[in-house]
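Reading through the structure tokens given below for one structure.
The complex appears here without one of its protein chains, the remainder shown in place.
The block that comes next holds subunit A.
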Amino acid sequence: MSKAFSIPQRQSAVGILLIFTSTLYKLIRGFWAAFAYFIFKRPEGDILLYIVLGVSVIVVLVAIYSYFDYRKFLFHIDYEAEEFILKKGVFSSDFVSIPFDKIQQVNFKRGILQRLAGVYSLVVDTAGSKQKEVEIKAVNTEDANQLADILNSLKEGGNEDAEILDETQINTEAKTEKSQEEKWTYRLSLATLIKTGLSSNFFRGFGLIFVFISTIFNELNQFFKEETSEWESQFTKDIGGVATESILFISGLIFLLLVLSIFITTAEVFIKYFNLNLTQTKSSLDLQMGLRTNTRVSLKPIRVQILKIVTNPIQRHLNLYKAGLWVASSEDNDKKSVIQIPGLEKDTIQKIKSFLYQSSKTESGTIFKPHWVELSRRLIIGAIPVIATGILQYFTNFIEFQWWILVASAYLLIYAVFQFRIYNSLSLKIGEEFITKSYSAWDETIEIVEIYKLQGITVKQPLWYKKRNLVHIVFHNAAGDITFRAVDKTILHKMNYCLYAIERTNIAWM
């Protein structure tokens, strides 16, 4: 019997449909302006006919394209050359070969369409650039599992050297720490999920509502321009009259918005993280979650570049923490480079930490705090909109002076309180193995990076910081930068240490 997947094969036939929809979606996204134009212009007669004809020709062409794309999309595993091979492309032909040891991880993804069709999308992640990443849009469940298993095991085989080296390194460095064999599973219960949603930062939900309302408003405007103008002026007059008279109305509105924000944020958390299930196996963390799209990720400690632990005052009381595991990726697709796991207890965070770093002890180190000029810089930046609107108010009187004073002072107060909190909490700890940056606005964030996983270090000094002997320091990591501003120059000794720590090891950083 020949080995599985050794013969070039196509994806599942529903793939055609998936390619079709995604290509159409891309087209619409690319030419949304044109679409919007046609919708709002409401063309008539011949022109409408031409447009309908044109669109149907395009749809047919896309369908044909999808079919050929499906035909040309061939993948297989070359066991001899130890590579995963993919050929694709209708007009140009692409030939992608990924050596087993370059495979970072194999992920499953599932959108609504895939769910309906009963297939998975399989993503083979590699280090390096985006073009090297492979996505097979439609693979049936059985094949997906089999392929992922094969690739995972092959990748492990290829990575053996690195892993073994890693292991010995750990054993020699910390003899007492027997690597934890214990396997545990963390299941996010429905109650915790709802608690997490309710105690999340509502700004996101608020932003979503804002976008939603402004879009609707814009569209209404566009559609019924003539009809509404009269009604609208009446409406604004009413609203304006009521609003200036009764604070009750405005507070009611704000309350409504708040409730809506909470609802939307909670719903988002619920959809994203429904049925979250985190399991630690001997060599990896396996995560499964999602209501709409079912995400399955398997992660090895060495892939994790930055660990972010986020909580907020309310969640801290409820013993809820969120872990963000940042893995290496190219810059342009930062969405998928972080794996967020919310609703974790402190114990679980400790377990994750000890699994990632093979030791759960918090190490001591030198702590750096920013200079007060950083606080003044933040305050000045925040004052700019106030001054700008103030000038605008003075010249155009676009809003009544009392209202401006009220809004501006409320904003300034909240802003200043937050900035003081951020400034006070900002700290950078450089220890022997880790760099830890912590700060809190509303969310309280701790970022942890292992020094040997740094890619480079940059020191910046604006001309006007020279006298004060201050510098900004940026630690470059494959998953993003960690920047610390306006810190005393003595930190450069630590930078020498970090460079030494990077250069002395030969441990694979990924």
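Assume contacts are C-beta pairs under 8 Å (C-beta built on N, C-alpha and C of every residue); 3 or more make two chains touch, one makes a residue touch a chain; residues count from 1.
Throughout what follows, contacts and distances are computed from a predicted model.
K.L.:
Look at the options "Chromate transporter", "Hydrogenase expression/formation protein HypE", "YdbS-like PH domain-containing protein" or "Anti-sigma regulatory factor" and return the one that UniProt uses as the protein name of the missing chain.
P.N.:
Of the names offered in "Chromate transporter", "Hydrogenase expression/formation protein HypE", "YdbS-like PH domain-containing protein" or "Anti-sigma regulatory factor", the absent chain's UniProt record gives "YdbS-like PH domain-containing protein".
K.L.:
Considering the whole complex, which of A:Val96, A:Ala138 or A:Ala328 touches the chain not shown?
P.N.:
Looking across A:Val96, A:Ala138 or A:Ala328, the contact with the absent chain belongs to A:Ala328.
K.L.:
Any idea which of A:Ala33, A:Ile112 or A:Leu463 touches the chain not displayed?
P.N.:
That would be A:Leu463, which touches the missing chain.
K.L.:
If you put the missing chain back, which residues of subunit A would it touch?
P.N.:
That gives, for subunit A, the contact residues 127-128, 165, 168-169, 172-173, 328, 330-331, 454-463, 474, 476-478, 480-481, 492-497, 499-500, 502-506, 509-510.
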